[in-house]
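Excluded from the complex is one protein chain; the other protein chains are retained at their positions.
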Amino acid sequence: MAIFTPKNWWKPLHRGEKIWVYVIIGWGIIMTVMMPLGHFWGQNVSQTTYKYKFNPEKGINEFETIFNNFINKYAEKELVDGKVVIVEGKPKLKTEGPSMIPIVDASIVPKSSDGYVHLFLAAQTYRFSPIFKLERGKEYKIHISSFDVQHGFSLQPLNINYQALPGYDFVITMKPRSDEKLKVFNIVCNEFCGSSGHHTMIGKMYVK
Amino acid sequence: MNGNKFSNQFRTCEATGLKVHLPAQKLFWVNAVSAVVFLLVGAIMAIMVALTRGFPSAHIITDSMFYQFLTAHGTNMLVFWIVFFEMAGLIFGATAILGSRFPAIKLAWFNWIIMIIGAIMVNYSIFWEGTDVMFTAYPPLAAKSPFFYLGIVLFAVGALIYCFQFLIALVIAKKEGWHEGSLPLFTFALVTAAIIAIFTLLMGAITFVPALLFSLKDWGLDLGINIDPAVFRLTFWGFGHSAQQINLAAMVGIWYLLGTLTVGAQPVNEKLSRWAFFLYIIAINLGSIHHLLVDPALKSTYKIFNTTYLMYAAVIGSLIHAVSIPAAIEVAQRKKGYTKGLFQWLRKAPWSDPGFSGLAISLVMFGFIGGVTGVVMSVEQLNILHHNNLRVPGHFHATVVAGTSLAFMVVAYKLIPLALQRKIVSEKMAKIQPYVFGIGILMVIVGMTFAGIMGVPRRSWDINSLGANIFSSGAYSMLVLVGIGGVVAFIGLLMFIVNAVLSVFFGKKIPSKIEIHNPPYETASAKAVTAES
Amino acid sequence: MSNHDEKEIKTPGTFVLAIIFLVWFIVIYFVQWLALSDVWNLN
Partner (left out) sequence: MSNEIRTLGQKMFDNIWFLLAVGILVPGIFYFAWGMLEIYSVPPLSDYLKQIGLSDLLTGGK
């Protein structure tokens, strides 16, 4: 019984038990092989990560600098009669939605020397910025990171989920499929990031 | 009876003939009662959270309350209820099962006191200071004051000392001659649980002590510590998920125990069952990595190696138990004459005994839903579809709630008479409780899983506030199922709590003989003591 | 205590249950891979 013990219990398995053990070891091996197989056929989740100095109390962090430069360079500007509107010496950016998210058309971002278009996506309480306009069938490297606390990157309705950590730049290769019909994708934050607005944190992606 | 140095006061259980060490019985009592108190707190939080999620537009509680309540639900249920009950289980497994004494009773009381202080501190921080960092407490998000971290550290220290005390109790039982030979399988399962717990609590210390030191700056003590979010996640899950593996090992042990107590089942092959527990010990804690599969900073080789639990060794362990427990029951039932066809043994099983029905519901829900979804979502690539959406709570409500909590509840029906000498107040309510709870929690699990498949995130107060048409109408109806199931499960849970509390305090006392007992076996050290005196 | 050491133990019911469980496990596992291949093409 489970509460008493025979003295010598190191006994060989019965035939049925042996068969079961072989079967489940076989199943374990199959499951173990599936992951490297997927990996080498192109399903690599953990593509590349780079770290940067993150120190929220001592001013602006490195990713924020990179991100601001990226936005200033490529975000769509507000135009009046074909001229860029200047507010306080800076060009005014076109924004969308109540949290004023800038828009970046990926087609104007030049390829880097590694042959990819690099895009920077920042998560912060409580928004994802900017909104990208991507082209179907083109491959992009999207740098995902956070300015403040941890966030979740959940691409809906595909239900593709990643984690965004401050201090770490997660580079993900993404390619909107050429047979994809959807034009708007939502990015939902699925990591708790603060009680006043976590449930409102959302971003967008357009696919042309 | 002439007492020697090791003799102690024991009470003999009339029904089972087990000897219960009296000082240990009091310890068992406080730990079990504390567990049920925190279960009640967690249950009230659970119903609020389930209703808020189930009917998001109704806004039953405000957003800040929701996140506080969710934090309280997680910590009270996953940590306080389960660990207190496991501490009670360790005391039971080391004493009553072995017929032995529990050493260092005063230290054990000290452990209980710091654990209870820790648990109260955490609840204080959540309800009065408004800490809402969730069970996970990922930095840079910070609790409202150091009390939250301090509470967890104190609780973990108390539990860690208990685990070592348990291991030492086993050594003493053998040395003083209370017990001889190998440990019974149930106690062996508890050894597995205690070993996993020691790893868990060490990782907990590595996680929460720096977090505590960091948070001391709220009290004006800036130690210049920075917490790396990726490192915190790694060590936190070494604590957070391994803590659930303690439950797994304890629960499987309880399944074997329930099989014995209800139909007299005995493990068909002790070696095979013990191998399965050994596979847990070596491999199961690697599985903590499956929380970090879509994290930056870790590479695929590391993720894949760890998430396979050393080639699914731990899964193989579970699959061994999945067969050896029903096989033990089948053998026992067939011996009683239920030999017709394939399943007469199962049909004629004591389904009105909560111990058996609870065992069956717990085993089936844990295996078919919890275990399978767990393995699927810890595949590196597949995790991308699961991470942080409602499928994850769907999975762990099948394992921790339908599996562990239900097994703990039904074993409590057996332990209250056995270890606390009280009759269960309402046997009738105990009879239907596992079914009510099982149906409720099944609805919760199904609702959560399918809502998660449709993309609904976990830990969200109101998915409508993201905007209209982001989730399909199917997702909303699945959330309604969560809400309704939550109510049913809550009723089932209350049936247990009311019954257990009334039985412990007002149940009919079962009389039993109190005697001084000597260790029944002669050992070298016992001989040395008698020679001295 | 265990007194069924020598003779072969027969547990056909458990065997059937175990097979049902394993089939369920395998089906769920591969259905998930199919679901993934729907959103994430292999090269």
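The chains carry the letters A, B and C, assigned in the order they are written, with residues numbered from 1 in each.
The definition used in the following text is that a contact is a pair of C-beta atoms (placed from the backbone, for glycine too) under 8 Å apart; a residue touches a chain by one contact, two chains touch by 3 or more.
Note that this is a predicted model, so its numbers are computed, not measured.
Among the displayed chains, contact with the absent chain in the complete complex occurs for A, B.
Here the missing chain is touched by one residue of B:I126, B:L286 or B:L442, and it is B:L286. From the options B:L27, B:A108, B:V153 or B:I196, the residue with contact to the unseen chain in the full assembly is B:I196. Interface note: of B:N8, B:T235 or B:N499, the residue touching the hidden chain in the full complex is B:T235.
Residue-wise, the contact with the chain that is not shown comes from B:A297, picked out of B:A297, B:I445, B:L466 or B:A500.
By the touch definition given at the top, chain A reaches the unshown chain through residues 7-10, 49-52, 60, 62-70, 72-73, 112-114, 116, 118, 168-169. One chain is missing from the display, and on chain B it is touched by residues 167, 170-171, 180, 182-183, 188, 191-192, 195-196, 198-199, 202-203, 228, 230-231, 234-235, 238, 242, 271, 274, 278, 281-283, 285-286, 288-289, 296-299, 302, 305-306, 310, 521.
By our rule, only the chains that are shown with their structure count from here on.
Here the spacing of chain A and chain C, counted between their Cα centres, is 34 Å. The geometric centre of chain B is 25 Å away from that of chain C, both derived from CA atoms.
Chain contacts: chain C has residues 1-2, 9, 11, 18, 22, 25, 29, 33, 36, 39-40 touching two or more partner chains. For chain A, residues that reach two or more other chains under the stated contact definition are 1, 4-6, 9, 11, 14, 20, 24, 27, 31, 34, 38, 43, 159-160. Remark: chain A residues 1-7, 9-11, 13-14, 17, 20-21, 24-25, 27-29, 31-32, 34-36, 38-39, 43-46, 49, 51, 55-56, 148-150, 152, 154, 156-157, 159-163, 165-170, 186, 188-196, 198-202 touch chain B in the complex. Residues of chain C that touch chain A in their complex: 1-2, 5, 8-9, 11, 15, 18, 22, 25-26, 29, 33, 36, 39-43. Contacts from chain B toward chain C in the complex involve residues 266-268, 270, 319, 322-323, 326-327, 330-331, 334, 342-343, 345-346, 367-368, 372-373, 375-376, 379, 381-382, 384-385.
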